[in-house]
Every structure is written in structure tokens, then in C-alpha cells.
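Supplied in C-alpha cells, the structure appears directly below.
All protein chains but one are shown at their positions in the complex.
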Amino acid sequence: MWQQIEIQLPAMKRGFHLISEQIEDALRSMSPVSIGLLHVQLLHTSASLTLNENADPSVRRDMERHFNQMVPENQPYYEHIYEGSDDMPAHIKASLLGSSLTLPIKNSGLHLGVWQGVYLGEHRDHGGGRRIVLTLQGDK
Amino acid sequence: MWQQIEIQLPAMKRGFHLISEQIEDALRSMSPVSIGLLHVQLLHTSASLTLNENADPSVRRDMERHFNQMVPENQPYYEHIYEGSDDMPAHIKASLLGSSLTLPIKNSGLHLGVWQGVYLGEHRDHGGGRRIVLTLQGDK
Partner (left out) sequence: MWQQIEIQLPAMKRGFHLISEQIEDALRSMSPVSIGLLHVQLLHTSASLTLNENADPSVRRDMERHFNQMVPENQPYYEHIYEGSDDMPAHIKASLLGSSLTLPIKNSGLHLGVWQGVYLGEHRDHGGGRRIVLTLQGDK
């Protein structure tokens, strides 16, 4: 009934990345569930997960530009500065966007809108590989 | 044990709308669950779901005004502009606020704080009807 696996995404450059395919591959590696929920948890505090448009990549580039405006580096009020100027803004972005998603499952697949895709928000300049725990539950 | 339905909200104008009643009606249309969780997933990328104050409607108007300040239209760094000036900010707001909620169920109803209500954030000027998938699980 319950299945839980861990995957590791390879290092990605700073910005928003469409990872629907990696999540769907992970789902397919588990026993199929006909109705249920897939919980997707990032094990990090300087990257994020969100659902957004899966079609036009300019949406992802605009999101990165907007988040850099809204959560700028090198602000005089930052105390947590010794891990680099990208670090504290990365923590803030991770909490603004969230580090987990719960996705409906129907007929063994993700039951999302046609334009909805899963984004990894990599907020560090060199974040490295990112670990994700997937927890699947439902009726067969 | 698991139940999953889809509802469609009618088109609403841009802004935050209290939709607790529509969510509660959808819950009541399913077999009752005494302890459990109701997952509520919006199938769109330019609208959002959040919990906030269900009493004073000025809270919803102030949220719209604040989000329009924090995520303004017509910024010079936007590349994704051909779907209208309301579109890219709508995508950003959808990710800031989130497109799903997981709500505790107790005694067949939503187990929330007395002032907590479900908001639909309609971020497009003319978003149209909005589809929501509800997934219910728990003990009878």
C-alpha cells in the first residue's frame, strides 16, 4: 500500500528546471496505484519544488529573473553571509516556493492540468545533486 | 477508502475569492470519512489556492493589492509577454501561493481554525472556469 523511494537529480545550474519526466520515471518504477497521492519531498533548504507551466521555457527564465528582483543578493540586513551571496536568498526562495509537492494520482499517472509541470528551483550557483524522497499511497 | 472527484468553479474576476462553501459541498458529495485528509489540487498554472481569513473581505482585497505591488505587470525583464501583461505575474503568484492544499478531516468535515477559509486566487483578468481535483482518504 505504501511505497517510498529516494532519487537524486544531477547538479543543475541556478534557475528553474522542468523535472516532470524524472518524477514520472520515479513513479513508474513503483507498483502502480489507480487512485492515490504521490508526495515529493526535496531534502534541501536552498532549492524548491513548484508546479508551473510545462510548455514555454521563457516562463522559467522570467521566474528566475523575478525571484532575483524580489529576493536580491547582498542586502545590508543579511547576517548569514559566510556561505556566499547566493546562499541566504536561496533559503528565502526555498521557503517562499516550498520544498514539497503532493500530486494526485489517477490510473497510475500524475493527474494534473495539461500545462502543469514539476519545476525544481535551483537557487544556489553550485547546488550540486539534489535528493528527493517520493512517498506513494493509494488503491491498486 | 480512496475517493477522487473533479469540480469546476465558474469564472471569477481577478482577485481572491472565498470558496470554502464549494469545497465543503464537494466533500459532502463523497462518502464520509471520520479521520483523514482532503487533498485539493487546482489544475491550472495562473491561479492559486491558499488558506486565510474567512471573515473580513477587506483581507482578500488587501492581498490582491499587495500581490500586485510585489509581482507587478509590465516589468522590463519579462520575456513571456505574448499572452497579455497579466499572464507572467499570474504564473509567479501561482507558484508563490501554491496550487494545492491538504486539509485535515475530522468527523466528516474540514478540521480548520475558526477563521480559516479556502481562497481561490484568480490571477488572470479573464481566467475562465477553474478545475479542481479533490482526493479524499481516511478511516470511516
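Think of it as A and B in the order they're written, each chain with its own count starting at 1.
The rule is simple: contacts are C-beta pairs under 8 Å (C-beta built on N, C-alpha and C of every residue); 3 or more make two chains touch, one makes a residue touch a chain.
Small disclaimer: the values here were computed from a predicted structure and weren't measured.
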| item | value |
| --- | --- |
| Residue touching the undisplayed chain, where the options are B:Glu21, B:Asp56 or B:Asp125 | B:Asp56 |
| Sole contact to the chain not displayed, among B:Arg28, B:Arg65 or B:His126 | B:Arg65 |
| On chain B, residues whose C-beta touches the chain left out of the figure | 35-37, 50-53, 56, 58-59, 61-63, 65-66, 69-70, 96-98, 101-104, 106, 111-116, 119, 137-139 |
| Touching residues on chain A - with respect to the absent chain | 1-4, 39, 41-45, 70-71, 75, 77-80, 88, 91-92, 94-96, 98-100, 102, 131, 133, 135, 137 |
